[in-house]
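== chain A ==
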Amino acid sequence: MVEPLFITDVDGKIKPLLAESYEVSSDGLVYTIKIKKGVKFHDGTPLTAEAVKFSLERLLDPKVRVPGRHNYLVMKKIEVVDDYTVRIYLKYPFAPFISLLTGTNTGIMSPNSAKKLGDKITKDLTGLGTGPFKFVEWVKGDRLVLERNDNYWGEKPKLRKIIFKIVPDAHTREAMLLAGDLDMIVLPPAADIPQLAKNPDVKLWFSNASRTMFVVINTMYGPLRDVRVRQALNYAVDKEAIVKKILFGLGTPVDSPLPWFFPGYKSLTPYKYDPEKAKQLLAEAGYPNGFEVTLFSPNGRYLFDKEVSEAIASYLEKVGIKVRIQILDWPTFVASILQPPEKAQFQLIFLGWGVGTPDSHFQFYLRFHSKCFTPNGFNFHFYNNSEVDKLLDEAMKTLDPEEREVMYQRVCEILWRDCPVIWLYMQSYVVATSSKVKDIIMYPYEMFGLQKAYIEG
Partner candidate 1 sequence: MNETLRLLLKHKGGLIGLCIVLGSVITALLSNFITPYNPYDADLNRALQSPSIKYPLGTDEQGRDILSRIIYGSRFSLFIAFTSVAIGALIGIPIGLISGYYGGWMDYIVQRITDILLALPGIVLALALVAILGPGLMNLIIAIGIGFIPTYIRLTRGVTLQVKSMEYIVAAKMLGLSNFRIIFRHILPNILPPLTVQLTLHIGSAILGAAGLGFLGLGVQPPHPEWGAMIGTGRSYIFRAPHLVLFPGLALFLVVLGFNLLGSALQEILDPRLRRG
Partner candidate 2 sequence: MNMGTLLDIRNLYVYYRTTRGYIKAVDGVTFKLADHEIMSIVGESGSGKSTLAYALMRLHDPSQVYIRGKVIFNGTDLLSLNEEEMEKIRGSLISIVPQDPNTALNPVYPVGEQIAELFRYKQDLSPKEAKEISIKLMQRVGIPDAEKRYYDYPHQLSGGMKQRIAISIAIALKPKLIIADEPTSALDVTVQARILELLLEVVKEVGSSMLMITHDLGVAAEVSDKICVMYAGKVLEIAQKDEILRRPLHPYTRALLNVVPRFHKSEKRLFPIPGSVPNLLSPPPGCRFYPRCPYRSNTCTKKEPRLIEVLQDHWVACSMWSKLEEVDF
């Protein structure tokens, strides 16, 4: 409905969408972006540099609630050069800046409709976007209705109307799909995937990458300070069995800290399930008969989160590590893990990390840089590795993609060996539709595109 300047395509590459092209100044501080001509907003007004300036400045306005706002604070000034060119000045060189402009919340809105809507904007999005579908109606907690935008600048969509129904319970969604009340559902109950796959009038769509799941290790806690113990944890857990038996195949064990299409991705030798090696490493590190740990896990947030945590706990018990599981509802879970090192009561956390902005910087900086210990970042591991810090700071500034690639590869190798986490798997993002639905685009970051989709017959 609302389109950003750039988009990460199915192949993981960043391509221009509303932007035509862009240049970066040699010092990486000034970005000049050309805007596509002849594009109209749903309210008929033309897409101009002015609209881009308006939309991007909104991100900086503290009164507007923007998830992940701190990333955008890198922008110092946005200047309109001419009707179709806009120049953005950064406070410091920030290599992944362009990937920032692919996020959905950087979508470009029509200033004219935005002013008309005022603060009703949280309920009514008429005329705001440029996308293939226009806003019709939104009843919170029930449905969102979109309609085809006939004068869309790109390839005209085939679907006339899309109705999104809010159905929180997976089984109910599945029942409605089978009963024909719905043509398409997201995240069907994992346990029923094999059955659905065999069902002739149901088609399953898989994205080849999405949320990576792992167990945070509190590297400041006694035995976990020793890398051998952390590696032992990685050997002790049978990831293949968890994916096959608990997720019913809806995941792929990871072979690197980064998803495959991120700069710096390099396939590394996975930690095969080897309880004997784990025991041996524990003995070497001086903990032959294990120790006690507490594992925090959310309930209902990720795919089978409670069940996977239980499985991990029983695997660790098998190598002598006694695990006390705390299953918490989401708000309590969030509150209890965002603690400074001295107040953290956890040693392990079952956690997931989405793709979000497709640049390695966002996968590593906030999670592994020693400056970002919780609560002012997401370094739950309290991981402190000077070489990694140096590499991350450097990679953020260097503009040359090859050089960044090498740096991030180096970071991957260090993290993979140092194991601040137990590497697990990447959850697959599944959509189930009736067999009549065709041509859905499955992006590698838990999103799907319906601009080319159609219903046969």
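How were these picked? Simply put, all candidates are chains of the complex that A comes from, given by their letters.
The rule we apply is simple: a residue touches a chain if its C-beta (ideal position, glycine included) is under 8 Å from a C-beta of that chain, and two chains touch if they have at least 3 such contacts; residues count from 1.
Computed from a predicted model, the values in this text were never measured in an experiment.
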Could you sort through 1 or 2 and say which touches chain A in this complex? 1
Interfacial residue positions of chain A with respect to candidate 1 in the complex: 170-171, 174, 189-192, 194-195, 238, 241-242, 244-246, 299, 304, 306-307, 309-311, 313-314, 317, 325-329, 332
